[in-house]
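A single protein chain has been omitted from the complex, and every remaining protein chain is retained in its original position.
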Amino acid sequence: MGGLAGVPAADEEYSAKDFTSDQEVRWCPGCGDYAVLAAVRGFLPELGIKRENTVFVSGIGCSARFPYYMNTYGMHSIHGRAPTIATGLATTRPDLSVWVVTGDGDGLSIGGNHLIHALRRNVNITVLLFNNRIYGLTKGQYSPTSDQGMVTKSTPAGSLDTPFNPVSLALGAEAGFVARTLDSDRAHLTETLRAAAQHRGSALVEIYQNCPIFNDGAFDVLKDADEKQRRLIQLRHGEPVTFGPEDERFGVVRDERGELRVAKLAEVDERDLVVHDAQRADTSHAFALSRLGGQDLDPTVTGVFRAVDRPTYDDQARQQLDEAAQQRPADLQQLLTGRDTWTI
Amino acid sequence: MGGLAGVPAADEEYSAKDFTSDQEVRWCPGCGDYAVLAAVRGFLPELGIKRENTVFVSGIGCSARFPYYMNTYGMHSIHGRAPTIATGLATTRPDLSVWVVTGDGDGLSIGGNHLIHALRRNVNITVLLFNNRIYGLTKGQYSPTSDQGMVTKSTPAGSLDTPFNPVSLALGAEAGFVARTLDSDRAHLTETLRAAAQHRGSALVEIYQNCPIFNDGAFDVLKDADEKQRRLIQLRHGEPVTFGPEDERFGVVRDERGELRVAKLAEVDERDLVVHDAQRADTSHAFALSRLGGQDLDPTVTGVFRAVDRPTYDDQARQQLDEAAQQRPADLQQLLTGRDTWTI
Amino acid sequence: MVATNGQRTESDPEGQQPDTLRKVNRVVIRFAGDSGDGMQLTGDRFTSEAAAFGNDLATLPNYPAEIRAPAGTLPGVSSFQLHFADYDILTPGDRPDVLVAMNPAALKANLGDLPAGATVVVNTDEFTKRNLKKVGYEQSPLETDELERFTVHRVAMSELTKGAVAETGLTRKEAERCKNMFALGLLSWMYHRPTDNTERFLREKFSGKPQVAEANLLAFRAGWNYGETTESFAVAYEVEPASLPEGTYRQVTGNLALAYGLVAAGQRSELPVFLGSYPITPASDVLHEMAKHKNFGVTTFQAEDEIAGVGAALGASFGGSLGVTTTSGPGLALKSETIGLAVALELPMLICDIQRGGPSTGLPTKTEQADLLQALYGRNGESPVPVLAPRSPADCFDIAMDAARIALTYRTPVLLLSDGATANGSEPWLIPDVSELPDLRVSFADSPNAPDGSEEFWPYQRDPRTLAREWAVPGTPGLEHRVGGLEKLDGKGSISYDPDNHDAMVRLRQRRIDGIEVPDVPVEDPDGDARVLVLGWGSSYGPIGAACRRLRARGMPVAQTHLRHLNPMPGNLGEVLRRYDRVVVPEMNMGQLAMLLRSRYLVDAQSYTKVAGLPFQAEELENVLSDVVQGVEL
Partner (left out) sequence: MVATNGQRTESDPEGQQPDTLRKVNRVVIRFAGDSGDGMQLTGDRFTSEAAAFGNDLATLPNYPAEIRAPAGTLPGVSSFQLHFADYDILTPGDRPDVLVAMNPAALKANLGDLPAGATVVVNTDEFTKRNLKKVGYEQSPLETDELERFTVHRVAMSELTKGAVAETGLTRKEAERCKNMFALGLLSWMYHRPTDNTERFLREKFSGKPQVAEANLLAFRAGWNYGETTESFAVAYEVEPASLPEGTYRQVTGNLALAYGLVAAGQRSELPVFLGSYPITPASDVLHEMAKHKNFGVTTFQAEDEIAGVGAALGASFGGSLGVTTTSGPGLALKSETIGLAVALELPMLICDIQRGGPSTGLPTKTEQADLLQALYGRNGESPVPVLAPRSPADCFDIAMDAARIALTYRTPVLLLSDGATANGSEPWLIPDVSELPDLRVSFADSPNAPDGSEEFWPYQRDPRTLAREWAVPGTPGLEHRVGGLEKLDGKGSISYDPDNHDAMVRLRQRRIDGIEVPDVPVEDPDGDARVLVLGWGSSYGPIGAACRRLRARGMPVAQTHLRHLNPMPGNLGEVLRRYDRVVVPEMNMGQLAMLLRSRYLVDAQSYTKVAGLPFQAEELENVLSDVVQGVEL
């Protein structure tokens, strides 16, 4: 069953414009959020579901303004809590396509617990995590994904803690679908969103997003044509994991100790290359890929790490309701009366 | 630097009795918490640190009563928040050995976010997670580690969500030290606590604990002599991962796809056995071990999954203070006066 | 029986005649034992028997915060008090006429509450040296004169039980666990109770374990027979059925009635009910109960914490369900930010707080009324919400329905304040006729509503009478809109930082809540000559009412009124308050309602407060009030 099963099909063809609300977009010039917004607006029509059955729920942060700009139903809720609201909505409304928009602070700092529980619970929602590695809206404090040692308003002597790797965290939290993509690569972003939307269950899409004001250039190495080729791995299900420029291809192999590492393609046996399988039941494979280069973006693994189906929380919850209704009619008078009564 | 560096050494030899407070222990008869309490009381003297420099902080739950029974400093705080309190305490007091006692509800449900952040941040605290796979104190609702389908007070038709694997979750959250042990195996419990106490940084010890009242026998297969031999893996750093009864030994090997699996020792080449290395920088190894048998306890991996040193949050925070103090004297008058003044 | 508390037996006004079956009007029994002794179940069964017999009744369970404190210790004592009568009573009773003490700890912990002349039934088998020592008895109180003011029945319950169930082949330990049924049997005989229900109950409860069922039945009957045959119990008592209003009754606890009210609200509004909750004493049972009623379209969601519970409920409300969340004080604190969001979103939602002893973790299994101000003000900014409180266990049903009415009509989160005593206490409930329950149906917006004819949908366009905004649920074509926690332009609903709009919206939200229709408060002043008014809210209704009855019986006029709506307050309240020379407000807090009344009506309302984790006793209020009444009469 796909992620959108149960959502009514559109009876018209939408364009990006149909998903554009009348609200003026208020991000800073050059903010990566614009690119994601454009990609989402452009991609939603292809899902072929009714616009009115689409809902965006966000927390608080720059990225959390997202729902205002979408001509769908939406809620700009409170900091960190969007997954909880989406859970209640998705559980009671199988006919909706429910999206959560969150940031690295919103989703991983204050909202970390809701995120990991939503993933483990496997509610049919798609979470877009805009990771700019900084608190944008509150003007530049470090976030749980900021580089260690980063000097920010709240860490003038440098931050101290090890950042989360959102993909690893999600996998450790039993997520069924985890992917990573980039604000600046519209095609890859769209492709990744497509896969996420098709997945039934909780899906996490980490989007590296540039904040030109408070953390400019955090992902510049992935935008520079040369560097990008040297660093960017795009996972493809069923294919060996290779990357790099034409003249110097790399591949991912497993070393003697069982760890993944990057090697020059020329120097390894093709048969030793790790073949990506997003559907493996054992999360270890996806996890190992998530550890290949991390905070330093060298390399940067993108694409769908894991896409494994299992029954969703909301489908099962509704099924329990249906079964109960079949077994016992909803006779309120009988319920209230119960069995031990007396009459005066 | 060991976990206890900075904590003053005891000038007397303690016994378990010295760590026993005058409070009557109030768990149900047969509760696994008794065994853990006895083990901790018995083990603390060997650390050789001053009793008064030991602090236990807990949240709320049956297990959270732990501090009352220890003749040390202690705080029985509120539900889920013990790691936050311990963080403030450990950061300001390098001379204390700070322990957190939590449950599968306290630490993974309401307190999940604090736990993963404490682990990533690497504050020098040791977290004992009493996992009885149930809410004890509130009388038997399912917890984030309960079996799927479990019928409890709050899930009369069976629970729906996938449980967390606390070890996987911790590893996904960048934990430097993660271990698992059993309430009923005093020797292993003690050994594991010893390793955790020696580790400098956040350490998580998951303890499988029986709740005879609301989830009796959850870990019985690990207590039955035969079953235990068949299922229980005790990781040892530097040794190949093998287990099983004398007459039918098993070993963990890596299959063609790179996944770990259990094989009959007789049927594999000894050289193909996975050798445990708790100190690997790449978390993938420990993570893969954590996926070997999970909720079904078949097999059950115990021992220290990962023990990797990295600078702790609190050491670095104090260092920043020291450095600042060396660079700039604490001249309050100068601070208040600042540079732009005028006199009337 | 020496009747207590001014109640006299009917057939034996002086309490002398040594009869075999004697009629009494009311009895208070307390079963007390170790947490592991099954006292709650025993009390519950006896309650069912009394209910089935047609008595009016009220109950008060009392148990420790530990799941099972060490056996035989004072902190491990669990008790269940039951008051049943042949007339309508108001409280679970101040002081037990009969105490069943299953061990020395139970005796010691409860002795202080007994009036002289009370009956004490003890399980002598547990009065061992070891057990006596555990609670600090040097010598057995059964052997000293400590109990001389009471009628004491010494029964070797453990041994008798073991003997009675020997034939079932249970182990001694298992056999002994049936001793609570022995006690129940004995008391059932003493009070002439019908036993069929209990026998049926035991068979069903242990239907999977016939051996255990049999043993419990045998123990129960052995207890009954023990009363019937031994010399020591010369007298049995009878409490006739009460003459309550006509109709069919059942017994309900507050939490059960609350759950039923929520289910009924869903049925009568024709909306799915979504309960997002996180377990916490004493609210968890509402979640447990609701989880059983999936066939009524009730979804229950045990969230990862309280914030997620209320968040999910709000999400469900946004989607067109009746979102509900249940909790106790510490959980309400955690939910406060999200309730503030619900205020800004103007969506219906019910938040039920079953209050317990505070502050902080406090006394989790005890009762208190100290969350009123938290309910009213525990959020950032001006965020008014309606607040209601049931006055008794059965009233929880009506309050839940009324809370749903307000939430749905006015599109607002509503706070319902129950408490531990109401939640776990029980009383007979006149089962309502479902067809006569209020109609709570709502209509969702289905078309554009912009007053400027623009064919837009304006989510903050309001009903001029209720000031409620339109509820347009996702999936409705053409009404796509966004809501959020930032201040919004009235009508249009877009984000607005305009100062005047903000001021207007703050006042509008206040006006909407202030304008909620709530019934006038009735005053009970039978002779119309009272100069003192007693006003309470929540679970103090029973003891206040009982105290007033006692005063009136003593010829002292006193008026009583009780608030079920705390916000907004009934329209006639100011006038009512000003009618009296003195207003006394008993509360199980430091005077929270009194503060509100004083501020709003500038009336010198006087607090009487007790914050001891226990309900008021009728007797203590009688004393307090009689002093006040005598004071004004001077």
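By letter and in written order, the chains are A, B and C; residue numbering begins at 1 in each of them.
Throughout what follows, contacts are C-beta pairs under 8 Å (C-beta built on N, C-alpha and C of every residue); 3 or more make two chains touch, one makes a residue touch a chain.
Every value quoted in this text rests on a predicted model; they were computed, and no experiment measured them.
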{"item": "Contact partner of the left-out chain, one of A:A16, A:A38 or A:L137", "value": "A:L137"}
{"item": "Contact with the hidden chain (one of B:L47, B:I78, B:L108 or B:L273)", "value": "B:I78"}
{"item": "Chain not shown: contacting residue from C:V165, C:L376, C:V534 or C:V628", "value": "C:L376"}
{"item": "Selected from C:L41, C:A156, C:V235 or C:V611 as touching the chain missing from the view", "value": "C:V611"}
{"item": "Touching residue (missing chain; options C:D196, C:D500 or C:D529)", "value": "C:D500"}
{"item": "In chain A, positions touching the absent partner", "value": "24-29, 60, 62, 65, 76, 78-80, 109-110, 112, 135-139, 141-142, 144, 153-157, 213"}
{"item": "Hidden partner chain, residues of chain C it touches", "value": "64-65, 75, 328-330, 332-334, 336-337, 340-341, 343-344, 355, 357-364, 366, 368, 370-371, 373-374, 376-383, 484-487, 497, 499-500, 502-503, 506-507, 509-510, 589-590, 595-596, 598-600, 602, 604, 610-614"}
{"item": "Touch residues of chain B, complete complex, unshown partner", "value": "8, 21, 23, 50-55, 57, 60, 67-68, 70-78, 81, 83-93, 95-96, 113-114, 117, 317-318, 320-321, 323-325, 327-330, 332-333, 335-338, 340-344"}
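By our rule, only the chains that are shown with their structure count from here on.
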{"item": "Distance between the centres, which are taken as Cα means, of chain C and chain B, whole angstrom", "value": "40"}
{"item": "Shared interface positions of chain C, touching two or more other chains", "value": "294, 304-305"}
{"item": "Touching two or more other chains - residues of chain A", "value": "113, 117, 317, 320, 323-324"}
